[in-house]
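Structure first, commentary second.
Note that one protein chain is taken out, while the other chains of the complex remain in position.
Moving on, here comes subunit A:
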């Protein structure tokens, strides 16, 4: 009985975080982006500086008609938003926020494998949406998504493998236990490659070629309306949360920090994740969109060699200290 309630409590907390954190990131994006462009952003919804803007948006989305195009593959079309969103919920379950077994939804031994495999499924949602919409722009967007996934999954896996090598384990909690401060300079290249590749996999600007609204309308999401469209948007922001949390855990030492082991570990994780989320928004505001060929070139000629170099460095240092 105790076990059941314990599991239920953990899942409930993860679920609440999964629903709230993306909205926080979204609201931060509204405000940070506005101020970076000399604007104020939402000011009315909720009264105080537009804090309830995303709630208002959600209500609006819920009121909209749920349209399925006549020529669409109905079932796949309707299933796609769930496929895009749910993997991030699953990833969030295994991310440790503090030291010990108490601060993780469910510790998985093959943590890195699980996380990267499940995150790959999220992109499948966009592919399904692009194929099932019976729309040329959606198909273009879906194929671009596929191309992007293929080229950026590789550097992401390689850098994650580098961390696993350094720690000697693929468990996320194990990696955090093995972490020491000098991993930061040691794995810095890997961290950058992982973060950039993760951004590209989330199709965030400047890697938002597949959803380039000024070129192919909104890519795979062109035909979506109402709540299903909102779910895709939520998936993007949940993706940001997951990517930032993962980068924190793998490269920035997660809960490590002053008083990290004495109960303030979760605060460090949240702080680092929030900082990275800010960087994600910052990059979106600062850089123009990459062209499709530039996108591929960056992955194959820059990120993959860098990731391989990082693995070599990790291997050499690992052998040297043993």
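Note that a residue touches a chain if its C-beta (ideal position, glycine included) is under 8 Å from a C-beta of that chain, and two chains touch if they have at least 3 such contacts; residues count from 1.
The definition used in the following text is that contacts and distances are computed from a predicted model.
The UniProt record for the undisplayed chain lists the protein name "NADH-quinone oxidoreductase subunit I", from the options "NADH-quinone oxidoreductase subunit I", "Xanthine dehydrogenase family protein subunit M", "Iron complex transport system ATP-binding protein" or "Tryptophan-rich sensory protein".
In the complete complex, the residue from A:5, A:37 or A:63 that touches the missing chain is A:37. Touching the omitted chain from subunit A are residues 32, 34-40, 43, 282-283, 285-287.
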